[in-house]
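Notes for the one structure printed next.
All protein chains but one are shown in place.
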Amino acid sequence: MTLLSGIVLLGLLMLHAFTSSQGQEANLLHKAALVKQLRLTDLCLFTEARYTRHLSQADLNTAFQDHPLSMEHFPSGSFTQPNLPGITR
Amino acid sequence: MILHPTVIANLLAAYTSSLMLVYAAYYGLQILRHWNIESGSELQLILERKTYLVSTVLSYVFGLQLLSLFLFVFTADSLRTLFVGAMCAAGTLNVNAFGYPTLVLKVVNFVTSGLWLVLNHADNQGYDYPLIKKKYLLLIVITPFIVLETLLETAYFLGMEPDVITSCCGSLFSGEKKAGLGSELASLPAIPTLWAFYLTVIITLISGLVFYFKNRGGYVYALLSFALFIIALIAIVSVISIYIYELPTHHCPFCIIMEDYSYIGYLLYVLLFGGVVAGSGIGIILPFRKIESLKHALGGFINKLALTSVLMYGAFTVIVTYRIIFSNLIM
Partner (left out) sequence: MNVWIEKQRYIIDFTISSLMRRKVKNIGLLVLYTLIVFILASTMFFTYAIKREAAFILEGSPEIVVQNLVAGRHDLLPVSYLEEIKSIRGVANVESRLWGYFYDSLVGANYTLMTPPQNQDSHKNQGKTTVVENDNGDPHANHEAHALFEYEGALLESGTLIIGNGVARMRGIGKDDYMPFMAADGQIMNMKIVGKLSSVSELVSSDLILMSEADLRKLFGISPDKVTDAIVTVRNPSEIQTVAGKIKKRIHSARPIIRDEILRTYSSIFNWRGGMMIVIFSAAVLAFVIFAWDKASGLSAGERQEIGILKAVGWETGDVIQMKFWEGAIVSLSAFLGGVILAYIHVFFTGSAIFEPALEGWSNLYPNFTLTPFINAEQLTTLFFLTVIPYTVATIVPTWRAATIDPDSAMRHTGG
């Protein structure tokens, strides 16, 4: 019985996911338009350091960027990838 | 190495099934060496108990094998965004040399595992473990392949370097360049391949029905259903795919599992794999029909297998035909 109600609830959530993603399409488009208009390149997720604010614009030596022994010390650095593939140029 | 949740899930599945299988194979070896149904020794009792463990373990492992085949293709497909030029699973599997061997081994292992389950089920029908030695011999044959598969899969995932330029399915399965198996399959003439496919389907289905109703020609059907499996796979690459994509140059067998084609590929492949396991399974257990303890039970089981296989192939053909007729592509 509880199992059945769980399945029903999950189905409802799936429905919610479906309908709300339809509803939020406008929000997504709005954000995408802003990115296009302001020529933005990154998500504003971590504002604590300049290389975590613009992840795709940072380079491989960001962890050492202040001086050769300055290892990564911002918490968000532990979430982001140590080497960003393709940004090695 | 790509630390992706789905990759971790894949490796977890591969390693658990390998470990469980090696564990089961160890007892399989003991059973092969010491099994004696006449004896009432303690070892025999222990072994009889262990057979329950081994068959439970193996049912789980082979269930896992089925799921992991699909998960593997799924993963390859979803990693495509990380590689330049990869547009579907065909591209990601080509990232390094281990991708395609892993896939081929997975398909082979899936079929052999299915056959083992068929054999196991037949064995359970009899009270005196009539097929036990054959069953465990097959298990010991399968085990190294699954271990090898795990190793290849590990090498494949560990060797993945994102941003390696891989060829996308457009060039791998395109009819213009003649290199590699994929392209050769794709460059097979479409219409004759389609005829060959339908011819095999008709012959196989007729032989299946003959076997179901008249109980004749079981081996022929087993052989035919295996042949149909191979021909259907070739037909998917060379002709069925282009009707589904409605693009005369796109031959990829993986893109049909993507959302854009409403996941039809999963249905097609499940039907195909189910068909071959049930169909060839008949060939495996047919020799044992004469065994005393299986005489009664086995007939019904074989009939069920035949029916399942015929129905699955039938459904496969109906779906494919439907897609070809209602495709906007006209050849």
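Observations, loosely collected:
The first chain written gets the first letter, and so on, giving A and B; residue counts start at 1 in each chain.
In this text, a contact is a pair of C-beta atoms (placed from the backbone, for glycine too) under 8 Å apart; a residue touches a chain by one contact, two chains touch by 3 or more.
Worth saying up front: this structure is predicted, and the values here are computed from it rather than measured.
Contact with the chain not shown here comes from a single listed residue; of B:R33, B:R49, B:K214 or B:K290, that residue is B:R49.
Residue B:A13 is the one among B:A13, B:I146, B:A190 or B:L305 that touches the chain missing from this view. The omitted chain makes contact with chain B at the following residues, 2-10, 12-13, 16, 20, 49, 52-53, 56-57, 60, 64, 67-68, 70-71, 74, 78, 81-82, 84, 124, 162-163. Touching the omitted chain from chain A are residues 2-3, 6-7, 9-10, 13-14, 16-17, 20-21, 23-50, 53-57, 59, 61, 65, 74-76, 79-81, 84-87, 89.
Convention: only the chains that are shown with their structure count from here on.
Centres computed as Cα averages put chain A at a distance of 38 Å from chain B.
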